[in-house]
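A single protein chain has been omitted; all remaining protein chains appear in their positions.
On to chain A.
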Amino acid sequence: MTAEVRFQAIHHRFGTFTALHRVDLTIAPGEFIVLLGPSGCGKTTLLSILGGFVTPTQGKVLINGKDMTHVPPRGRPTTTMFQDYALFPHMSLRDNVAFGLRMRGVAKTPRRDRAQEMLDMVGLGDKAERRPHELSGGQRQRVALARALAVSPDVLLLDEPLGALDLKLRRQMQDELKAIQRRVGTTFVHVTHDQEEAMAVADRIVVMNQGRIEHCGTPEEVYLHPVSLFSAGFMGEMNRIPVTAKGTGADSPLGALPLPVASGGGVLCLRPENIGFAGELALGPARLVDTGFFGTHHRCHFAPLSAPDLRLVAHLPQGAVLEPGREVQLYASNPVILPHEAAA
C-alpha cells in the first residue's frame, strides 16, 4: 500500500520560534524521500506533523487527497520508526511486531503469522520469542522496521532511524532499507542530517534550512547542481571562489573565466573531485601545497599562481603522484555559479 503526501503551506511556531515557514511539498506514491538538514532546520517537526504528533499552526496535510491535519496518529495510514526504536520492553519480538495488528482487531493466528512473516523479512524469524533487551542495536532497528511495516501503512516515517548505529552497520542498513522499500512499495519519508545516508537511500532529497526548503531534487541534482550556497555546502565539501560580471564572462582571483555571471556577482562552486588535470574550464597554473592519501583519493591543496593566498582543494585519483611544490595546470568540470547568500 502506498499514498501521495501533500503539505500545503505548513507554518509552525513553538512559542516565539518559527520552526516552519509556509512549507509546500508533494511526495509521490511509492517515493523514498529524505528530509535532510542540520539540527533545528524543521525536518523532524515536518515529520511529526505528518505522523500526527504535532498539529501545525497553519496549513494542511493531505494523505491520498484526504485532509489529515487534525486526525490523531491512530487514525492515519502512517506508522513511524522512532530514533530510539521505542520497542515495548515487556513484550516478545513477535508481540511487538503484532501490536499494530492487535490494535486493528486482527485475530490471534493471522496476526502471529503476519508477525512471523515480517520478522523473517528482516532476518530475525528465529528470535520471535526473545525480548528486545536481548538484541543488539542493529537487530532492534530491524524489529522496529518490521513492527512499523506489519500494519501495511501507506506511508512509513523514519525519524533518524540509523543515528545510533556504527558506520559499517549504518551502510548495511541503508542498503536493506532501500531494498525493503522497493519490495513493499510504501512511501518512505526519512529524516536525517547525514548527507551520505540521504544520497544512499533517497529517490529525492529535500534539503531544509531554518524552516524552509532550500532544494528539492534527486541526489544527482542536489549534489551536482545545487541551487543555493547552503545546499551546496551541506551536501559535501565545496571550493568557493567569488566572481564578478565582466563583459560576457566573469572576473575572479584566478583571472577571467568564460562563465556567465549575473550583474550582482556570485560564487563559483567547484567540488574537490571535479578539479584535476583535465576538464572544460581552465583554472590556470597552480602550485601543490600539500597532499594526503585518503584511500579512495589523494586530497591536495593547491595555491593558484595568480592568487597565492587562495587554496583550492582537489581530490586526485589514486594513481596521481605529485611532489609538493610542483606547478601544474588545473582544470575543472561541472562549475556552478550561485548568487551570494542573502545577508541573514
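Basically, a contact is a pair of C-beta atoms (placed from the backbone, for glycine too) under 8 Å apart; a residue touches a chain by one contact, two chains touch by 3 or more; residues count from 1.
The working rule: contacts and distances are computed from a predicted model.
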item	value
Chain left out of the displayed complex - its UniProt protein name, from "ABC transporter permease subunit", "Tetratricopeptide repeat protein", "Hydroxyneurosporene synthase (CrtC)" or "Electron transfer flavoprotein small subunit"	"ABC transporter permease subunit"
Sole residue of A:Ile10, A:Val23 or A:Val151 that reaches the chain not shown, by the stated touch rule	A:Val151
Residue in contact with the excluded chain [from A:Asp84, A:Glu327 or A:Glu341]	A:Asp84
In chain A, positions touching the absent partner	51-53, 72-74, 78-80, 82, 84, 86-90, 99-100, 103-104, 147-148, 151
